[in-house]
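What you see is the complex with one protein chain gone and the rest in place.
The first chain written gets the first letter, and so on, giving A and B; residue counts start at 1 in each chain.
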Amino acid sequence: MKKFILHRLFAVMLTLVLPLSLLSQTTKKDASSLQLGYHKKYDNTQLIRAVISVQKDRRYSPLANVVLKFYSLSDTSITLLDKIKTNDEGVAILIIQDHHDITPDSLGMMNFEVEFEGNKTAEKATETLQVKPASLVLSFLQKDTTKYIETFVTTPGMGNIPVPVESAYIMYYIQGTFELYNFGEGETDENGKSIFEFPIDMPGDTAGVLTVVAKVEEHDDHGTLEANGVINWGKPVPLVVEKKRGLGDTDAPLWMVYTLIILLSVVWFHYLYVIYLIFKIKTD
Amino acid sequence: MAKKSKRRSFIKYGLAAGAVALTSGPGCVEKKDEEEEGEKVRMLTTDGKLVEIDRHKVREVAHKHVPPEEAREGIPGKKWVMVIDLSRCRNARKCVTRCQEMHYLAPEDEWIKVFLMQDSADTAPYWFPKPCFHCNQPPCVKVCPVGATYKRTDGIVLVDNERCIGCKFCMTACPYSSRVFHWKEPEGKEEAAHNDYSPETSVPALVGTVGKCDFCPDMARMGKLPVCVTGCPNGAILFGDKNEDIVSNGSETFRFSELIYERAGYHFMAELGTEPNVYYLPPVDRMFDYELGFKTLSEEQQKFYRNSIVKKH
Partner (left out) sequence: MMELDQKSTRALKFFAPQMVTISKSGIFRLILLLIFIVGGIYALLVQIIEGHVVTGMRDNVVWGIYIVNFIFFIGISYAGALISGILHLLRVKWRTPIIRIAEIITVISTFIGPIYILLCMGRLDRLHHLAVFGRIQSPIIWDVLAISTYLIGSIIFLYLASIRDMAALRDYPFESKWRNGVYKFFAVNYRGTSRQNRYLDRALDTMSAIIIPLAVLVHSVLAWIFGMTLRPGWHSTIFAPYFVVAAVFSGTGVLIIALWIFRRFYNLKSYITKIHFNYLGIILMILGALYGYFTFSEYLTSWYGSETWDMEVLYKLFDTSEYWWWFFFAAFIGVLLPIIVILIPKFRNINSITAVSVIAVAALWVKRYLIIIPTLETPLLPLQDMRSEYIRYSPTLVEWLLTFSGVATFFLFFFLFSKLVPIVPVVKADDSVNYSQLRKTVMKRIIKRKIKEEKLKEAKKIEHL
């Protein structure tokens, strides 16, 4: 018991002292941290996305306009891929292109490192990312009247023979004007496949066409994978011919036009008649 | 309703931990990723097609001037709706300020206003963000003598300040006090001057004419949500296409019909027969106590707001 109390006391002292020492540090430089992500888009574009933020007064804030160095690591060498400046949100994105020499290591993994060299206010930071290339394929199936979306996740194995990826979470989306709408999720089986029944009441365009997006999001080994497909499985939404908006329309209701014309012409007819009479007086 | 994504649980957690973290933490960055990622950007063309184009071309397309005559037609096939979740509003007033930046408005000109509402003495007060309702039966459009304010096929009610004669009849006709008049030369005049005027951007403003919330159709053409929607730190405002049945606040996306059904969405003062395109979700199971909303206000303002909800009679 006594020992426990002593431990507690020690712990309390430590918590009191530690922040003090941290404080003295932070007055010089803020601790910065990097977060990396790999994203393979449906058009097979590969991206490395790095976010850098600094911790200041227990709050994270993005570090804008700093240069991040993107490296590719292999068993034997380190290659500088690119230097990219972060945007206002502290994000720098590397698009992996053909001229980037990325050789997977002996285990078939791609290894990346992103480095921030530090500046006057923020400390140096490095972070590595290991990705095993994979592919996501989306296909549409129809059994009787039921419609299914099937996804198939594979990774290149020995001699580039695809090996199914098991237990990958798949998110299913409909592409909206602004954002993706998530309508379901699934997990791949031992064959690397996942099947999800397509909802029957999703609206599409006038022909019922919509875009379905499947995603493996932030997979530990494979990063984010994406696939999409266009299909006419949606409920067709007819282009509504604008119903007349009554008084809000550009044209007035006919009765109003007629009433106005009749009223005005009755009055003006009398005016003209009077003017005619004046003319008669003049010529008399 | 849609299964909550990881992102959503993150946001909930973040809110529980303290709303401040959200505005500056990595969560905020996370929220933006869709629009920042990659070389390509989704855009809505003038004929209503969604296309992906290179990022560096966005500028040209984004600044494609939609002249007043063209702006009278809506974006084809679209029916914009807004859903405002009153249970999430804590009067952060970011929608107000973002809108003002976007439209070069003076600090006192608010196209989206946040009211403190109390329906009767015994009912609970709540914060009530109110943009223009873009009614399907707009009283303002009815009364305009020159057709300077009009209803488009995509549901948006716009003002053409090159045609407006400044009679202010629309302002008396609007039962929701959505319109503001430019009583003097607009303050941001010089900064806004480089913009070619379009009713879709409402910029630059013109003295002696009426202005109001325009649902940011210029943003929609770029496949981007209105600035009040993305500006809200709590995701209280959702926007989308009713034909698509999808509304989003930038980080969460819902089926519009399900959201309205499950959360008992309603129209504000539906009895006026104006058929608004803005829906409200009642302030139940609130994320914040309404008292929190006073934090953004000065002492003087707080007093004023508190007095204003207590009925004199």
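We adopt the following convention: a contact is a pair of C-beta atoms (placed from the backbone, for glycine too) under 8 Å apart; a residue touches a chain by one contact, two chains touch by 3 or more.
As the structure is a prediction and not an experimental result, all values here were calculated from the model.
Asker: For the chain left off this view, which of B:77, B:139, B:155 or B:293 is in contact with it?
Answerer: Missing-chain contact among the listed residues: B:139.
Asker: With the missing chain put back, which residues of chain A would touch it? List them for me.
Answerer: Per the touch rule, chain A residues meeting the hidden chain are 247-250, 252-253, 256-257, 260, 263-264, 266-268, 270-271, 273-275, 277-278, 280-284.
Asker: Touching residues of chain B against the unshown chain: what are they?
Answerer: 108, 113, 115-117, 130, 139, 142-148, 163-169, 171-173, 175-177, 179-185, 207-210, 269, 272, 300-301, 304-305, 308-309, 312-313
We take it that only the chains that are shown with their structure count from here on.
Asker: Quick check: how many Å separate the C-alpha centres of chain A and chain B?
Answerer: 21
Asker: In their complex, what parts of chain A are in touch with chain B?
Answerer: Residues in contact with chain B: 35, 39, 41, 45, 47, 49, 51, 53, 59-62, 87, 89-91, 93, 95, 171, 174-185, 202-203, 205-206, 217, 237, 239-240, 242, 245-248, 250.
Asker: Once bound in the complex, which stretches of chain B touch chain A?
Answerer: 2-3, 5-6, 20-21, 24-26, 28-29, 32-34, 36-39, 44, 50, 76-79, 136-138, 141-142, 147, 150-151, 153, 220, 223-225, 239-241, 243-246, 248, 250, 253-255
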